[in-house]
Structures are given as C-alpha cells and as structure tokens.
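Missing here: one protein chain of the complex. Every other protein chain is in place.
So, subunit A:
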Amino acid sequence: MTAEVATPRTVEEAVKPRKKKPVRSDRAKAEARLGWMLAGPAFVVMLLVTVYPILQACYDSLFSYRLTAPDDKAFIGLRNYIEVITDPVFLQALLVTVVIMVVSVIVELVLGFALALVMHRAITQLRGLLRTAILVPYGIITVVSAFAWFYAFDINSGFVNHWFGWVPGISTDLNWFAQQGTSLFVIIASEIWKTTPFISLLLLAGLAQVPSELEEAAEVDGATWWQRLTRVVLPNMKAAIMVAVLFRALDAFRIFDNVFIMTNGANDTTVLSLLAYRTSIGRLEIGLGSAISVILFLCVILICFIAIKLFKVDLAGARGES
C-alpha cells in the first residue's frame, strides 16, 4: 500500500532552504558502514563483471573489427549502429523477440495468477507440497528444459505427435520445427512452462499483502467473487503485478537458450540475443556484434524506463517497504 498522508507545511518550512544532509545518529552511521562493508565486496565484483564488459562493448562497437583480421581494425564511428538498425534481419529478430515477450508474459501472468490463487487458498496440509510441485519447472536449467521440449516435439523421437494425434492439425507427419508458427509455439510454450512458477511466486507475495479485512468487508457488503477479485484484490496488488510483468518482460526479451537449442534461428525464429551471439561469437565480428549487444542493452533499459516511469512500477512497494 503506497497511500501517503499529506502533512500541512508551514510557510516557514516551505521557504526555508533544505538542509543538505539530515544529521544521522551514531547508530545509523555504524549501520550504514556495516552495510557497505557487507555489500561492498559484492558491489565491487558486480562492477568488475558487468560495467567493464558493457563499457568494452560500447568501445568495440565503434570499430570495424574482426577477430581473425586484427590488423584491419578501423574506427568507423556509429556506422555499425546505422547498419544494424536499418537491417531487415535485425528488424525481423526484434519483431520475433517482441512477439515472444508479449505472448509469453501475458499467458504467464494469467496462469501465474491462477496458480498463485491456488497456492494462496490451498488447504494448509497441502500447501508445502503444492508449492514445491509448482516450483519444479523453475528449478530446471533452461538448456535442459529446452532439450526436453525439443525431443518431445521432435518428429523422429517426440511423443507429442503420437499423443495428440486426435487434435486437428497434429499428425505423426507434423514437423514442428519446420515452420515459423509451430516453432515459435513450442519455444513460447517451453518458456511459459518454465517461468510461470516465478510469476506465480511474485504474485503470491502480492496476494499475501492484500488485507483480509478488505475482502471480508466486501463480502459482507454482498460483492460477488468476481467483484471482490477485480475491485478489491487486483487493485491492492497492482505493485506486485507490475513488478512481475517487468521482471518477466526483461527476462523474456533476452531469450536465448530455447531458440538456440530448438531451431538455432531457422524458419525466421532468430531473436536479438541469438543474432548478437551469431555475429560476435560465430562470425567473430566483434564490432558489429558489440553494436547489436549495446542495442539489446538499450532496449532492456527502455523497457525498464517505460515500466517504471509510465506505468509507475514501485519496486519497493512490491516488497511492502513503503
């Protein structure tokens, strides 16, 4: 709950210049120092392993640089960026990435909310077992789950075609990884299967924060189940929903493993991370690949910005800190 209580200010207070720093007690200072000592090493390591490569990528992206032709390295300014942004392969990859992100986040949100409700309302004896069962897919390494889904749908070794032969459109001759639509279906389905538990966990935390008195009051007032859900529960857990959407959207936008294992970009299923990988690691075009990586990074920042500024996601609110 983020409601603020407005405090009347006196004229004096409004006119007075703000104090530079509030005076902190010795205890507060000691706590801050302890905080830095505890978090400091991790912070330094984070800087080393994230900021340094990001800066290096930004620098490399300004060069025409192929790893196997080090002597031909030349500064070309922003030409790599212009080339990437105007390239049909890049635009196609961006579109596929956005489709995967939007579809998977929407489905995961609905499924995740349903699961969260089940976990929230489940009988106490079953709660532990239920939560563990729901969390199993999230505990599986993405590459492993990608292989599992790939082999399940594979035309030679898969069982899906045999089990679901009665569904119109599915037969033993259906090659899921031979067209864009069916390939994306399997990729997105695998993504949803794996990360819905994550969303449901975040939403469960949100559900737990909704005061039961509000629901009870609504019930007493004669509100139906649906009215209680849409008028009381959902508005009160908006912060948790937005945080779940933001985290998953960022995650889904960087999708790599599923596509790499299942199609490796065949049938127009290349996503941005795969394009960056193929350019930097496969083609050894460090300059061009870095430019794609930087653009990918900027896209992620843009999604964060949109979520936090426009949709006003309150990261602290979701944890119940405010």
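In the analysis below, a contact is a pair of C-beta atoms (placed from the backbone, for glycine too) under 8 Å apart; a residue touches a chain by one contact, two chains touch by 3 or more; residues count from 1.
Assume contacts and distances are computed from a predicted model.
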item	value
Options "Ferredoxin", "NADH-quinone oxidoreductase subunit N", "Extracellular solute-binding protein" or "Gas vesicle protein A": UniProt name of the undisplayed chain	"Extracellular solute-binding protein"
Contact with the hidden chain (one of A:63, A:81, A:113 or A:177)	A:177
Of A:103, A:135 or A:155, the one touching the omitted chain in the full complex	A:155
Chain not shown: contacting residue from A:89, A:102, A:135 or A:234	A:89
Absent-chain interface as seen on subunit A, which is shown	64, 67-71, 83-84, 87-90, 154-156, 173-175, 177-178, 263-267, 275, 278-279, 281-284, 288, 292
